[in-house]
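Below: one structure, written as structure tokens.
A single protein chain has been removed from this complex, and every other one stays in its place.
Our next item is chain A:
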Amino acid sequence: MEAVVRRKAAAYVCRSCTRQFQRQLRRNYSNSAPRPDIYDVVCVGGGPAGLSLLTALRANPVTSHLRVALVEAQDLSKVKSWKLPPNKYSNRCSSLTPTSALFLDQIGAWEHLDQTRVQPYHEMQVWDGVTDARIEFDWAPGSAPVEGTTIAYMNENLNLTSGLLKRLEQLGGVSVFEGAKVENITFGEETEDLDLSQWPVVHISGGKQLTARLLVGADGANSPVRAFAGIDAKGWDYDRHGVVATLEMEGEGWGGEHTKIAYQRFLPTGPVAMLPMPGNIATLVWSTTPENASLLKRLPPKDFVAMVNAAFRLSTVDLAFMHTQGADQDDEYSWRLQHTPFNSRAVPQTVVGVQEGTVASFPLKMRHADTYIGERVALVGDAAHTIHPLAGQGLNQGQGDVQSLAKTIEFAVTHGQDIGSIMSLESYVSERYTANHVLLGVVDKLHKLYSAESGPLVPLRSLGLNAVNALGPLKSFFMKQAAGSGTKIF
């Protein structure tokens, strides 16, 4: 896949050559050229960001007259009709902040999510795996934001995309090209009375060509739209994999069904997080070395479950040892647990099972595009930035982008600006870039800070965590920032 994208990216590099070639073509075939099929917005990528953007544009009466198209490689009807039995959950879940949820509600999509599969959580327990320094994010009496005590909502990604597709279907008016690959992106032609030489033309499989006033890249980390626009993305790989799984717990959690708790323990190999889903289900995100990840994926269910329970309870030394064992982690865990003192109410309830086929992993990286806009191009979501999942902010950043871009487009429409011109798009990038950059940086530094097993950083970070935990107002400030409900500081 990557190779294909790179090869395509290479084709976009020399734009002057492409133009030269087009000019020659034009000279020869200008009379036979079909009339360009012009859209106001062509969105490449039908993930959460792309679908939210189109929904926001369609739901707003100011922008609903725009002619919009969606190009998506997947078969969207399968996503729309996505359904799992009530006790089975997908392993790809994301945390949605109340801000994201409010936006989704404003564009009329939230009600289309299957609410029985959305789980708000109200507390967070975060601790240092080396020193046990701990911060408990529970709302002190009177400190909860007015809109409620929900820190965030856990939700399956497919529940979100499926809900957005249902809302889009209700709104109508989107030309959907699904199962369609972007084969090339070029520039339009110049004729006597029309100059489209700066308008992107998306060539999709089957020969169809879409000319875009504004081409939106919601096409993920390896964004072909970003490559077309010649925008570089900088960053690094963490040499870590995120292992995900759907877990079955012994109960509904220590807080019962109404006070759900998220847990995260910083291990030297990376943070391990367990996030509550409805009932006795939880979802796991365990960032660890590629070697550990491949071991975890190989283990039989009972040993995998033992490793997860160990990850929240045993010392990092014990845990490291268990990663070197080829098998029988289950026995090892039972034995070591007897010799490890811990407060069972301070860690998640015991995992009793893992749903079949849900253990998977993906490489973790940090990327940030140099800018989000070009002439007639805007990038949103993962095409613009990729973040470490430890703060659960990736999807929310994408929703923030979309909300801002939709607002920018609305302003341009009401002021007669060309929605594709850089001038119109500038407010989008100025509103989002720094905010995203700060968040990417903070999360990146957190990852690095907690990767240290010894040295001066270890007592310092524990001191910091304990201090924040002791200072009520500061803690409530952090919680409101995490929930996206506090004063915007970035």
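Quick note on the criterion: a residue touches a chain if its C-beta (ideal position, glycine included) is under 8 Å from a C-beta of that chain, and two chains touch if they have at least 3 such contacts; residues count from 1.
In the analysis below, contacts and distances are computed from a predicted model.
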item: Undisplayed chain, where the name is taken from the UniProt record, one of "ESCRT-II complex subunit VPS25", "WGS project CABT00000000 data, contig 2.29", "NOP2 nucleolar protein" or "Cytosolic Fe-S cluster assembly factor NUBP2 homolog"; value: "WGS project CABT00000000 data, contig 2.29"
item: Residue, one of A:114, A:248 or A:418, that touches the chain absent here; value: A:418
item: Contact partner of the left-out chain, one of A:171, A:196 or A:360; value: A:196
item: Chain A residues that touch the omitted chain in the full complex; value: 36, 38, 61-62, 65, 193-196, 198, 410-411, 413-418
